[in-house]
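Scroll down for the structure; my scribbles are underneath it.
As you look at this complex, bear in mind that one protein chain is not there, while each of the others sits in place.
Chain naming follows the written order as A and B, and within any one chain the residues start at number 1.
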Amino acid sequence: MDLVLIQILNGLQYGLLIFLAASGLTLVFGILGIINLSHGSFYMLGAYLSLTLTSYTGDIFLSLLLGIPLAFAFGMLIEWLFIRHLYGRDHLQQVLLTFALILIFNDLQRDIWGPRPHSVPIPSYLAASVQLSDVLSYPVYRLVVAGFCIFLALCMVYVIQHTRIGQMIRAGESNREMVEVLGIDSRLLFRFVFAAGVALAAAAGAIASPIDSVYPGIGEPVLIISFVVVVIGGIGSIKGAFFGALLIGLADAFGKVFLPEFASVVVYALMAAVLIASPGGMFGRAS
Amino acid sequence: MLTRPRPLVLAVLAALLVAALLIPHLGGAYAVKFTTRVLVSAIFVLSLDFLIGITGLVSFGHAMFFGLGAYALYFVSPESQAANALIAYPAAMVLAGVGAAVIGAVAVLTRGFYFIMVTLAFGQMLFSLFFDTKIAGGSDGAYIYVKPEVALGSITLLDLDDRNTFFYVCVALLVLVYVALLALARAPFGRVLQGIRWNEGRLTALGFNTYVYKLLSFVVAGAFAGLAGVLYATIDGYVTPDLFGWRQSGIAIMMVVLGGVGTLFGPILGALSFSIVEEVLKTESLVGPIAANWSLALGILLIAAVLGAPRGIAGWLEPKRAAVAAAALVATTREQRAAKGKAIETESLSRAFGGLIAVNDVTVRLAPNRVHGIIGPNGAGKTTFINLLSGALRSSSGHIRLDGEDITGLPQHAIARRGLGRSYQRTNIILPFTARENCLIAAQARHPEPMRFSARRFLKEEQAEVAYALKAAGLAARTDTTAAHLSHGEQRQLEIAMLIASGARLLILDEPLGGMGPEETGRVTALLRDLSADHTVILVEHDMDAIFAAADTLTVLVEGRLLAHGSPQEVRRDPEVRKAYLGRFAESEPVA
Partner (left out) sequence: MPTSASGLTRRNLLVMAGAGATSLALPFPRPAIAQAQPIKVGLLLPYSGTYAQLGEAITRAMELYLKQHDGKLAGREITFIKVDSEASPPKAAELTTKLVDGEKVDILTGPVHSGVAMAMTKIAREVGVPTIDTNAGANAITRQLCAKNVFRSSFSNGQVGLATGKAMVEAGIKTAVTFTWKYAAGEEMVGGFNETFTKGGGKVLKDITVPFPNVEFQAALAEIASLKPDAVYSFFAGGGAAKFIKDYAAANLQASIPLWGPGFLTDGVEKAVGSAGNGVKTVLHYSDDVDNPENKAFRAAFNDAYKIYPDVYAVQGWDAMQLIEHGLKAVGGDVAKRDEFCAAMGQASFKSPRGPFRLSSSHNPIQNFYLRELKDGNNVLVKTVATEFADLTTGCKLSA
C-alpha cells in the first residue's frame, strides 16, 4: 500500500515536471506549426542556468527568478535568429534545423560548463523529509517541485483565459489559421509563444536541477517523453498536455513496479493505444 | 510527378559510379571501407526517401528497420560458419518488411506530426526491447563471428569477408535499389503514392484505398532499409541496439533533406556529402582545432544548408518545372466510351451532429443523365448532404442507393470505385503535377488495386481516357502544364477532368462556378450540360442564374429538410420555396 501511495506521489510529481516541458512544445507546435527537436536543449539550459546562478545567488529560487527571464530572452533570440525562417516550411526542414541546433547547443554546453556532472544544492530550509514509513521518507523539496509546477500551470491558465495574448493562443489552439484571420500580428505572437516555450522548459530544468543533478545530455530523455505527452494529449492542447503528462507520469511510475521487464516500453505502448483509439490524441482538434 | 532523371543528373550519377569503381584501385583499404559505409547509408536513405519524398510519410523511426535487418544477420548466422548471403539478405528484408507491416498497420492510421512521433516511439520501443532483453546479446550488442558468403550449394561464389568483393557487391546493390525504387515510384503504384504525398484527400475521393497504399510503401521502404541494415552488419560483424535509436533515424533524415527530398538520386548525394563533411570535420589533421568542436561546425553547416538551399543538392541539378514535354495523346470518342450516368436515391436520410440535425429525413431520387441542382440558404445542409452521398460522412440513419445498390456506410473510396466522383469548394487537385499527370492518376482509379507495378497493362486505355477527359473539360491545350500554373477556372476544370478520367458516372460538384467570371461561368455551364450526355451531374451552387440555366431538376434544402424537388419551373412556382428562400429572386424573374 505504501508503495502504491509513493508511486502515485512520484508519478504526479514527475508528470507535473514533464508537463512544463511538454506545454512549451505543444504551444510551439500548435501555434507556430514548428516541430522543435531542440526543446530538450532548453531544459538543459535551465538546469545549467540554475547551476551557475545558484552558485552566485546561493538560492535556487533567486536563480529561478533571474533564470526564467534570461531563458525567455534567449528564446526570443533563437526565434529571431533561426526559428522565424521556418514558418510555413515543411516539417522536414524544421526537423533538420532544430536537429542542427541540438548539435550546436551540446557543443556549447561542453565548452562553457564542461563534461562533469554538477549538483545544485537544495536550500537548507527545504532539506527536510516527510516520514512515510518507519524506514522511508519523502523529500520535502520534491513536494515543492510539484507545487511550483502547479503554480506555473495556474499562471498559464490565467494568461490563457484572461489576457489578450491568451486569447490569441486560444484562437491558435483551435485553429492555426484563425490567428491570421483575426489579424493578429503573428510575428510578435510567435516570438512570444516560442520564448514562453523556452522559458517553460528552462523552468522545468531549473526547478528539477537540485534533485536531478546537472550533466550533459540531460535534456534528451525529456525531449522524447515530451513528444509522447504532446501526442497523447493532442497537439496544441495545453489541457491535453496536462492530462497526458500526468498519465505518462503515473504509467511510468507503475510500469516500473508492476512490469519491470518492460518498464521502458510501457509509455510507448500507452501512446500507441491512445492513438489507435483516437488518432488526434485525447484533446486534439479534429484534423 | 517523378520523371526520369535529366541528362545532367545521369551524368553526375555515372561519374560517381565510375569514381566508386575506381576506389579499390586507387584508394587504400580505408577508402574502400569508408566508401562501403557511404554506399550502405545511401541504400538506407534511398529507402527513407521512398517513404518521405514519394509517399510523404515522414518517419522518424526508419532506423528500426535498419536495425532489424542487421540483427537478422545475427539471427541466421551460425556460430562458427559463414551464413549464405543468398539466404541471409532476403531473410533480413523479410524480417524488416514484416516488422514494417506490423508497425505500419498502426502508424499509418495517423498523419503528419503524429506519424512522426509514432514512428519515433516505435523505434525507441524496439531499441528498449533489444537493449533490455537478452534476445540478441543485450545492451552491449552482439558479434557475427564469420561474415556471410554468397554460395550455391557447396560452391562459394563470393566471399564477403574480402572487403573489395563486398565493396563491389554494395555498389551493385545500390545501383539495383536505385533503379528498382525509381521504377516502382514511376509505376502506377508509385504514381498513386506521389499523389498521396500532395493530396491524400483527392486520392481517396477518386477511389483509392490510401491506407493500403501507404502501408505497402511503408513495407517496401522497411524491407530496403533492412537490406541496408544487413549490409551494415556484414561490414564489421557487429550489431548493437543503438542501431534502432532515434539519432540514427535523425541522421538519415538529415541526409535525405540535404540531398533533396523526393528525387531518389538526391539522397544518395546527401549521404555522400554528409559523410564526407562529418569525416573531414572530425579529422584533426585536416581541420585542426575545429575537430574538437566538430558537432558545432556540423550544426552550423546544416543550418546554412537548410536556409540557403531548401531543395537540397538536387535543387541545383534539377530546375523547378512549369511544364513537362510528353508524347501526344489520342482521345477516345464519346461513342467508343458508351458510358451512361448513374442514378442515386436517398431514403429518409439523416445526419445529426450532437443536437444539431444537419440533414433531416431526406428522401429524393436523382435520375441518370441529368444535371441536378441542390440549392438552399447557408446552413441548409447542402454540403452535409453531398458529404453523405459521397461517403465522406456517415449517415445517422436512412439509406443511399446508387443505381439500386445500397451503398450506405461504405467507405468513401469504395463508393468512389462504384462510379461516384466529387469535387470540392476549394479546388482539390495535385498542384505540382501537370494536368495530364493529374488525370493519369485519376484514370488509374479505374483499376485501383495497389499491386500494379507495371504501367503497360492498361496504358492505352488510360491514356485514351486522359485525353478524352482533358478534351471534354476544355483543357486539351494545357495538357502538360503543371496544375499550379493554371488559372483558377482552369484548375476547377481540371478537377472535373479528373473525375471524368476516373470513370465516375455520377459527378457531385461543390460550387464548381465559385470565384469565376461571367465568361468562365458560361463556358463551364455549357461544359456541364454537355457532360450530362454520359454522366449524372449534381451541383451545389450559389449562382442562381447559372444553376437555373444549367439544371434539369432542383432540390431545395432548408434547415436540413427537403423543401421541394422538381424542374426549375416547378421549384420557382412553389409557394413554400418562395416564402422560405427564393423570395425576391423569384419575383424579379418572369415566371415562364
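To be clear about the criterion, contacts are C-beta pairs under 8 Å (C-beta built on N, C-alpha and C of every residue); 3 or more make two chains touch, one makes a residue touch a chain.
Please read all numbers here as calculations on a predicted model, not as lab measurements.
Colleague: Which of these touches the unseen chain: A:Thr26, A:Ser63, A:Asn106 or A:Ser186?
Modeller: Looking across A:Thr26, A:Ser63, A:Asn106 or A:Ser186, the contact with the absent chain belongs to A:Asn106.
Colleague: Given the contact definition stated above, which residue among A:Ser133, A:Thr163 or A:Ser278 touches the chain not shown here?
Modeller: The one listed residue touching the chain not shown is A:Ser133.
Colleague: Taking the full complex into account, find the residue in B:Leu109, B:Ala292 or B:Val324 that is in contact with the omitted chain.
Modeller: Result: among the candidates, B:Ala292 touches the missing chain.
Colleague: Across the whole complex, list the residues on subunit B that are touched by the chain not included here.
Modeller: On the subunit B side, contact with the omitted chain comes from 24-25, 28-30, 33-34, 37, 128, 131-132, 138-141, 143, 162-165, 235-238, 240-243, 245, 247-248, 279, 282, 284, 291-292, 294-295.
Colleague: Residue by residue, what part of subunit A touches the chain that was omitted?
Modeller: 2-3, 6-7, 9-10, 14, 106-107, 110, 114-119, 121, 129, 131, 133, 135-139, 141-142, 211-218, 221, 252-253, 256-257, 260, 263-264
One rule holds for everything that comes next: only the chains that are shown with their structure count from here on.
Colleague: If you average the CA atoms of subunit A and of subunit B, how far apart do the two points sit, in angstrom?
Modeller: 34
Colleague: Provide the residue numbers of subunit B that touch subunit A in the complex, in ascending order.
Modeller: That would be residues 52, 58, 60, 106, 109-114, 116-118, 120-122, 124-125, 128-129, 132-133, 246, 250, 253-254, 256-258, 261, 293, 295-296, 298-300, 302-303, 305-307, 310 of subunit B.
Colleague: Would you mind writing out the residues of subunit A in touch with subunit B in their complex?
Modeller: Residue list for subunit A touching subunit B: 29, 35, 37, 82, 85, 89, 91-93, 95-97, 99-104, 106-108, 111, 224, 227-228, 230-231, 235, 261-262, 264-265, 268-269, 271-272, 275-276, 279-281, 287.
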